[in-house]
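Omission of a single protein chain aside, the complex is shown with its protein chains in their original locations.
To keep things simple, chains are lettered A and B as they appear, and every chain counts its residues starting from 1.
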Amino acid sequence: MFESILFYTLAAFILGFGVLVVTARNTVHCVVFLVANFLCVAMIYVMLGAEFLAIIQVLVYAGGIVVLYLFVVMLVNLKRGPDAAPDRRRQSRVGFVLAAVMLAEISAILVYSAARPASAVAAAAATPLQTVGNTEVVGMLLYTDYLIPFEVASMLLLVAMIGAILLAKKEI
Amino acid sequence: MPAWLPPPAVLAHLGLILVVFNMLVLSAAFMVWMERKVCAYIQDRNGPNRVGFEGVLQPFADVIKLLFKEELRPKAADALLFAIAPVISAAAAFAAFAVIPFGTSTTLWGLLDQPIPLQVTDVNVAVLVIFAITSMGIYGIVLAGWSSNSKYSLLGGLRSSAQMISYELSYGLALAAVIMLAGSLSLREIVLNQAGTWWGFIPRWYVFLQPIGFLIFMTAGVAETNRAPFDFPEAEQELVAGYHTEYSSMSFAMFFLAEYVNMVTVSAVATSLFLGGWLGPFLPDWLAWVWFLVKVFLILFFYVWMRWTLPRYRYDQLMEFGWKYLLPVAVLNLLATAALILWIG
Partner (left out) sequence: MTPITPYHYLVLSAALFMLGVIGVMTRRNIIIIFMSIELMLNAVNINLAAFSQQLHNAVGQVFAIFVVAVAAAEAAIGLGIILAFYRNKETLNIDEMNILRW
């Protein structure tokens, strides 16, 4: 009961803030709604027993990446946003149509899979829940089985850092 | 006890939340008084001495004055963001304290069947929670700076966020070294790991194992809370009052409160991680929180002392110090700690 209330409230907030991100006129407002959205998603992770992921979501996403967005929005500080310019080729209508097609596709998949639940899923749910701290489990996986992807990710971040410096510097 | 009441444990927990909240507000008020008093003595003055004994009630008089002031908002300000920015600041400051333990557990003189720990909640990722909530506090400052639509506010907000992001790295690396030593992310376990003494007289506090980490943490903590000598966001001589230039009345009071509560939180984290939290000799278990308060206020006194002793740096010096000196030292400290743990076992 409590879980249901929590889930539906959080889902309403997530989707509400999502709508606001997509529709808000002011870009800074968009960023703020995005942060609120991410915080609600972090709470969904806590509900799913992924505490470490929830913290990473707040720390890296909401506290790091979105601050970057906020910086850029403030630095650029447009008087008149691009969405105020006339939409000559009516692209946003085409966009809505494409999005509707995709919505139909995804809902078809959802309805289809709800009608036929996979058997493997039911079998796995029977195994006992792990009670070890979530951080330890994720850490063990990251540093053993997924060590190479982890290193690749760190390389990616290094390359991105150098690339961002190159792009942002006026003269090298 | 009537049946419609929630179980005593729940009531006790709610009471605990209330106590922690009020303790934070009172600590912040006391801190304001201490700051003015210490500053006055350093400058050979008397400081506030009219309201209450030696001016102890001065902060409350200030708050009442602020409450009755007019709430001003610049015409060109963004109404929504201007209103929520101080709320974000204050909420982030208070929320971080929820995971900090300040004493052993208590049964309230036998009132409860199960003892409750003196801590709002003991999550197993407590250190990261504090870190994450601190990073949320940046939004209050940046949004205040932007939404005021004033150049001083904007410059203050940008400086502050750049400073906080830069120093958060060193702060996090200093934390990581302690986490490696303790092998846990729960603050309660980290504190309990510091129990006992070496050779009977040196307490097993991590400050003795991590002296460099402690220094890095304290330096980064000063920068994180925007205190002198790193108080660029509100450098009076350059930026009027930085990000809260345009704020008045209660919204200003909220920024003010947030700043002081943040200092209390940083000191409490430093106490738990490096100075053994509530552990100390002579006092019985149920009075252990006195040690916690003593340690926290010693660190706070150190902050005040530093503010009125050291001049402000230049902004580029701050950034250079953070990235070119503090961060490499923090990384080396972390590597050395890891190597030593592997070597000694």
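Note that in this section contacts are C-beta pairs under 8 Å (C-beta built on N, C-alpha and C of every residue); 3 or more make two chains touch, one makes a residue touch a chain.
Source: prediction; values computed, not measured.
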Omitted chain - touching chains that are shown: A
In subunit A, positions touching the absent partner: 1, 3-4, 7, 11, 14-15, 18-19, 21-22, 27, 30-31, 34, 37-38, 41, 44-45, 48-50, 52-53, 56-57, 60-61, 64-66, 68-69, 71-73, 75-76, 78, 81-83, 85, 87, 91-92, 94-96, 98-99, 102-103, 106-107, 110, 113-114, 121, 124-125, 127-130, 134, 137-138, 141-142, 145-146, 149, 153, 156-157, 159-161, 163-168, 170
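The rule is simple: only the chains that are shown with their structure count from here on.
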CA centroid of subunit A to CA centroid of subunit B, Å: 30
Touch list for subunit B against partner subunit A, complex: 78, 80-81, 84, 123-125, 128-129, 131-133, 135-136, 138-139, 142-143, 146-147, 154, 158, 161, 165, 185
Residues of subunit A that touch subunit B when the two form their complex: 26, 28-29, 32, 35, 51-52, 55, 58-59, 62-64, 67, 70-71, 74, 133-135
